[in-house]
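If you scroll down you'll find the structure; I have some questions about it.
Shown here: the complex without one of its protein chains, the others still in place.
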Amino acid sequence: MINELMIIIFAPLLAGVLAWLLDIKGIREAIGVIGAAIPLAYLIQAYQTLSTQPSIQYSIALAGFKFEFLLYQINWIFAMIAGVVGFAAVLGMVSTAKDSYEWLFALISLTGVLGVFLADDLAGFFIFWEVMTFASFMMVLKYNRKASLKYFLLSVFGAYAMLIAIGIIYAKVGALDFATIQQVLYQDAMRGAFGTDTLFSRNEMILVFGLFLIAFGVKAGMFPLHVWAPDAYSETNQSYTAMFSGVLSKAGVYGMLVIYILLGTRLMYEFGKFGAAPKFGYIIALLGGLTIIVGGLLAALQEDIRKLFAYSSISQIGYILVGIGVGTALSIEAAIYHAVSHALFKGLFFLIVATIIYRTGKTEFKDMGGLAEKMPITFAMAFVAILSLAGIPPLVGFASKWLLFEAVIHENMPILGGMIFFGSAIGFVYLIRFTYAVWFGQRPTDLDDTKDAPLPLAIAMGILALLNVVFGIAPGLVAKELNKIFGKEVIGGTIYELNLGFGRYNGLLITIWLVVGLVIAAIIYFLGAKVRKVPVTDTYQAGNPVTMEYNLTIRRNFFLPLKETLAFWLRISFDRLYQDIGKWIEDLAETMRHYIYNGSVQAYAWYLAIVLLILALWGV
Amino acid sequence: MVSQSELIKEARENGMELLPLDKDTYELFFGPQHMATENFSIILKMDGHRVVKAIANPGFLHRGFEKLAELRPWYTNIALLLRICVPEPDVPEAIYSMAVDELMGWEVPERAHWIRTTVLEMARVSAYLFWIMGLSFKLGVYTAGQWAAAYRERLMALFEELTGARVYHIYTIPGGVRRDIPGDKWLRQLKDTVEYIKSKLPDFDHLVFENYITFKRMEGIGVMDKKFALAEGVTGPNLRATGVPYDVRRMDPYLLYPELDFEVPVLKEGDALARALIRRYELEQDLYILEQLLEMGPPSGPYKVQDPRLKNLPRFKVPAGDAFAHVESTKGDFGAYVVSDGGNKPYRVQIRGPSIAHGIRVLEQLLVGARIADVPVILMSLDNCPPDIDR
Amino acid sequence: MANGQEEKGEVKEMTGAKWEREQALVQKILEKAPYAEGRVRRERRIEFKVPADRIRDFLMTLKENNFELMLQITVVDWLKEGEYELVYQMWSITHRTHAMVKTRIPRELDKARMPTVKDIYPVAETYERDAHDFYGVYFEGNEKMEMPWILDDAEQGLFPHRKDFDMLAYVKKKYKILDRFDENKDNYVI
Amino acid sequence: MLMIAVKAFLILLYATFMGFMFMGIIRIVTARIHRRVGPPIYQPILDTIKLLSKKSNITHGLIYDFGVIYALGATILALMFIPLGGVSILRAYGDLILITFLLEIPMLGIMFAAMSSGNPWAGLGAQRALLTLLAIQVPLGFAIVALAEFYGTFSTYEIVMAQQTVGWSITHLPLLLAAIAYDIVLQAMFGKEPFDIMIAPGEISLGPMVEFGGKHMGILQIQHAIALFAETLFFSNIFLGGAVVTAFASPILNTIASLAVLLIKQLAVLMIAIFIGVIFPRFTIDQAARFYWKWPTIIAAAGAILAAL
Partner (left out) sequence: MVDWRLFEPLFEFARKRSLWIVAFCTGCGGIEMPPLMTSRYDLERFGMMPNPAPRMADLFLITGYVTPKTLKRIIITYEMQPDPKYVLAHGSCPLNGGIYWDAYNAIKHLDRYIPVDVVIAGCMPRPEAVMDGIKKLMEMIENGTADGWKRYRENYEWYKKNQDELFGEGWREREARRWIPWLMDKKKKEK
């Protein structure tokens, strides 16, 4: 039985395998793009279906398991993120992918992430989760063994954690599909509220929550578990990283939502509330807040363009976690909105990075500079992405960030409020570093023949940039879909306006007035005398003549003062935390392996198969 | 319209290789067209905001004084040499005059001694006020700077009345001074001015020298120790800030200084703050010396030597020989070495400005590792005076 | 006072026992550096004459005898004798005494070479650059000798402070102004 | 539509003019403290006219021009959202967060323009400007959080209206703390000592501004004037009670009266900034960051936590 969900999930996989088998230049690219376009097309089509019926269902029985898939509003949004950004990333790979190996695993990981989003039972969820992890691990392995090892270790750690949690739930509930689990746990919470014995004890609940938090936190790159992300994100094909960071990390975020959906009521009952937020959510939010700060500060101190955006990615995921953690309808909508916008602008950023690396072959800031003149189209895209990430109205980054601010601060959470304020400033900071080092300043002479972006990358960037602008000017487009999740008007207003009752934001109005302001400024500008272009050597050098032999741009250690200010904290987080946790995790993984072999037989069998496959390929 | 790529193309056509030096660092030209280093240039190799390497580039004020002095008669040189130290032009006048006095074997009259000492001390006070102005402009507390410049104007007016000029006095000449004190009114005015400036010192303390932020900015910046300072020929307040009580006025007394009572402040930290505080304290001491001088009153007698040879100045000859004289300026040990071959012009005049030691090697070494914000502070705390170096 | 060893040190008797402290100091130094001549000029001023090749030894001796500061290296161009006189101006804070260390080297540019003393007195590096820029004395061992110093490109290598540098002719040529030189006078008119 | 355009134009004109007057006042008051006469109050206007009338200008590329234009445009945008007595046009959308962001955006435009010149001094200035931004963001964020939590709304206009009944914000302890922190932040926003690290003429020769000349600088002068007006106005509105005068029958009289009240409050804010500015030396950038992350943050966080309780 072929259902559209089936096609959505498996089309990329099929295309990937085909591309790998055929391995003919030109054809494999076409197959890959088609493979990524099919899910997108079907997802767009599903929008029509979803407006008439609440969900699309599909189930398949395989090897004694019954896998359930369900498409409804909330995971449609996530799947759309995957579809759009995945498509853009695959388009970018047309230019940057080196061989069919990359096509295979990139498309498999797209399948994996779509499967995670669409799965409606924990078994399927876990399997696709592993498929996704495995495929992305293979992508990293190809480029950097060490980075992939770190990623592998932490991912396995997370997978174990999830497996145990699923095991506990299965042992208690006896079912793996979401609906049953949700119902049982809800009833359990009710039972607890009436004072009768509960199915899960308090400690079990803490354990399950903790394990899921670790499992999803690893994937999302949450603060103490983020260490794999910078290396893994940077040491792979950068077009793929657009998907890796834009979509795969969203699987972790989606997992956090799954915690809410499945365990939310039960956890809320068990631990109570902190202010407006559930206590368990507050933990997520606090960790998210720390993630914003740590990721942002570290991003500002990076010397590698890919690392900068990897850390930036971590930082932005922190926002989403804060929103999810606060746990009100508004904040969860804000978080999902930010997930959308993060996927859009971060996907765009990584495509830009891919273009830069593709064209210059350099990754470090110190080798770049003055590329704006040489790559105007890419720079225009970067400009949109920068404004969007920095949260500048009227782009999508501001709309989602604004929603998050309002949602968090409205719930009287000053500490979280301070954290996200800091996060927005640090966003400015590392973006300026990127802008200055790559686009502006003195251009090293060896970059003099750099060309602009190749067509597929340009198209991919164009799609994402356009969406950045459209969703920024008309934030209501997204908000309308988000409102459908809760079935009520959490975010009021029209398609141009977001109205929360205690705050309003109108994208169109801001655009109009910004244009008015720009026109006024431009009139003043054009009334003045004509301008004459001068080279970079004809600038203020305290009166001294300079030539191009001198370095006129701060290429390295741009934020050295910040580094010095934070020297105390950096010592802690870099030297001890980074390595000790790494070592600790290695040890723990070792112990855990002995421990987990006692687990559920079926899960173990599945797991063994995957490990064997990994090991087999590793040997290759 | 010349774009960067065209420049590069042109360079390549001419066979020039255009590759930046070292991409880890960048070059920053600090001066001469910069508010912190007037007429002086430092080429900084920077990493982030830290200095990795500094090269001092002097010579923007070089006029070849030492050569010019060999071509001008003995007395005319006074009008030339005082331009070596602009903030306190009386110092080069005094050392040159003292050296010539020694060559001539003249006993300078008491009154001339008194006037020379007073003028030197006034110059010291005005130079210290000028330095306070510079320091506070570089630190950003413009108010103190403006006030210091305003108080300095009072001394300028007194100088003008005494010598006829505001800046270049051409007053101390071999054998005495060029003209007598205008009268008692001038002395009274000087007394008033000294008292006035003394009463204003607490303002500077509040704004600059006792300010929390000043301490933060200057503490532990540009530290030198005693051994380093001596090896590098550091003199004056900069040396005293490292714990060496070397003051020419005490160690090699000249003029009236043996008879005067003053302290030589010494601190041992050797950082920018210590140097600044030493100067602040010396300003107080200088005012105290001026008070003593005024209490003493100018001795009666002639204000310059009575010598028949002075009738015809262009033909004035100095016996062959050489002499070294030095005084304590606000910057340090300011010396002159004068050689005569018996002619009507000096055979060789060498002026030793203290900044030639402070401004080149010491500066280059103190700047390494400093933040860009510390560069003006270190420069100012060394009280580097470019004309000293360039001559 | 160790008067017995005068035949080596040869202290010139300027005035009797007026400057005993300085006399003793000169004596002490000359004991260690018998190749030098020394005398007391006046109170707190002493002078030594040293052969050019022993200058490093002598300055080391001075440094051991607490002459902490080097104030300047002066070059005097004695055109008639065809010699440069290098005067190392030293100051001792301990003895409160100024010492001139004079040495003579030929003034021909290729022969005007001196060993550097920058390892003894680091500040000498600056003074040596100065002397090189204006007089062409080459200090061997000072790696900053060729580094641009005060003089600009045009004057570098002309050594303008040498007595035989014709400044007027140079100025006329360089700045192309004749108005002040029209009087056809050799001497300067003040 | 036409009414809105006329209103917007008048607001812009008023803000620009008063901004220039503020700049003049800063220079005069500073001069008087320096015991000087100082320039005439209209001096900044003359400066701007002169800069705009320059007969030759330079550029370093498109972004160099656009950044400057963008800075002014964004400032005008920010101005429109801040309630100005009874006459603001977009005050319904005058969200605290939005305005806070909009007041920071012009800086980004200036940084873009400055950096595109490729001048190392401008790079140093950008580095300093951004770290200052990062440093002030923490206390600023807490101050804004305190306000929003105290009043339960993000609308600046509603906060102004609420203050008419409950009294000025600074009469409440949590908001007094927030106001103190915000005032320290304003010092950096105005670019006055001890936080004029970004331009620091004695250190980095005006930093980001070093390459601007002619009409670019003229536009930035206008931007500075409007920003000065907008920042003081924002502070007066959210902490000093704004101005809603209804004493007169005529709406025009009411408007004029409320503008006058606002002007007095703005001048008070300005004077505090000037007086602090003239007596302090400049911090270095790392010291400033440490300072901001210590005392103002503690004060503002205390305010925010008190407001949340």
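The first chain written gets the first letter, and so on, giving A, B, C and D; residue counts start at 1 in each chain.
The rule is simple: a residue touches a chain if its C-beta (ideal position, glycine included) is under 8 Å from a C-beta of that chain, and two chains touch if they have at least 3 such contacts.
Note that the structure is predicted; figures quoted are calculated from it, not measured.
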item	value
Visible chains in contact with the missing one	A, B, C, D
Touching the absent chain when the full complex is considered, from D:D95, D:E193, D:E211 or D:D286	D:E211
Positions on chain C where the hidden chain makes contact	147-148, 151-155, 160, 167-168, 170-171, 174-177, 180, 188
Sites on chain A contacted by the missing partner chain, in the whole complex	526-527, 538, 540, 543-547, 549-550
Residues in chain B touching the chain absent from view	21-22, 27, 32-35, 38-39, 43, 45, 53, 55, 57, 59-64, 67-68, 71, 79-80, 83, 86-87, 130, 133, 145-147, 149-150, 152-153, 156, 166-168, 387
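As a convention for this text, only the chains that are shown with their structure count from here on.
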item	value
Centroid spacing, where centroids are CA-atom means, of chain A and chain D in whole angstrom	35
Distance from the mean Cα position of chain B to that of chain A, given in whole angstrom	63
Whole-Å gap separating chain A and chain C, where each centre is the average of the chain's CA atoms	73
Multi-chain contact sites of chain B, meaning residues that touch two or more partners	26-27, 34, 46, 48-49, 371
Overlap residues in chain C, where contacts from two or more other chains coincide	none
Of all residues in chain B, those that touch chain A in their complex	1-5, 7-8, 11, 18-27, 29-34, 37, 41, 46-50, 371
Of chain B, residues touching chain D in the complex	26-28, 34-36, 46, 48-49, 136-143, 146-147, 150, 206-208, 211, 213-214, 216-217, 371-376
List of chain B residues in touch with chain C within their complex	57-59, 62, 64, 66-67, 70-73, 76, 102, 230-233, 235, 244, 246, 251-252, 314, 322, 324, 326, 333, 335, 337, 339, 347-348, 350, 352, 356-357, 360-361, 389-390
